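Got a structure for you, questions after.
Rest of the complex left out; these chains stay put.
We call the chains A and B, going by the order they appear; numbering starts again at 1 in every chain.
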Amino acid sequence: MPFITIKVMEGKTVEQKREMVDKVTELVSNTWSTPKDRIFIFFEDLRKEDYGKQGMLFIDI
Amino acid sequence: MPFITIKVMEGKTVEQKREMVDKVTELVSNTWSTPKDRIFIFFEDLRKEDYGKQGMLFIDI
């Protein structure tokens, strides 16, 4: 029962997430022989003012 | 000092969360003999477009 969390910079559309859920589920199901109804996927949007690298927030990069 | 995170589908009201915090704190305090002021509870709402199972987003199920 894999639980997969995908943290990604804000801006991905629902359609992009819909496609990713479909493809990641397919991949994990095939690769690890896991029934699809046991694969959970969560997206977490990273807002640019809440996410930093190299000492700077991404709204400033 | 238990830190408890409850991820749940969006839609729970503040009142439902208020009741859950009270009851879970009571339960953990009694079951593990932990002072209530050392029990932290966090809720994370799962938006239907950010949460998928069986290859589909919950907004599509």
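Before moving on, here are some points about what is shown:
One rule holds in what follows: contacts are C-beta pairs under 8 Å (C-beta built on N, C-alpha and C of every residue); 3 or more make two chains touch, one makes a residue touch a chain.
Because the structure is predicted, anything quoted here is derived from the model rather than measured.
Every protein chain here is a copy of the same sequence, 2 of them drawn, and the whole complex in this file adds up to 6 copies.
One rule holds for everything that comes next: only the chains that are shown with their structure count from here on.
In whole angstrom, the spacing between the mean C-alpha positions of subunit A and subunit B is 21. The part of subunit A that touches subunit B in the complex is made up of residues 14, 17-18, 21-22, 25-26, 36-37, 39-45. On the subunit B side of its complex with subunit A, the touching residues are 7, 46, 49-57, 59-60.
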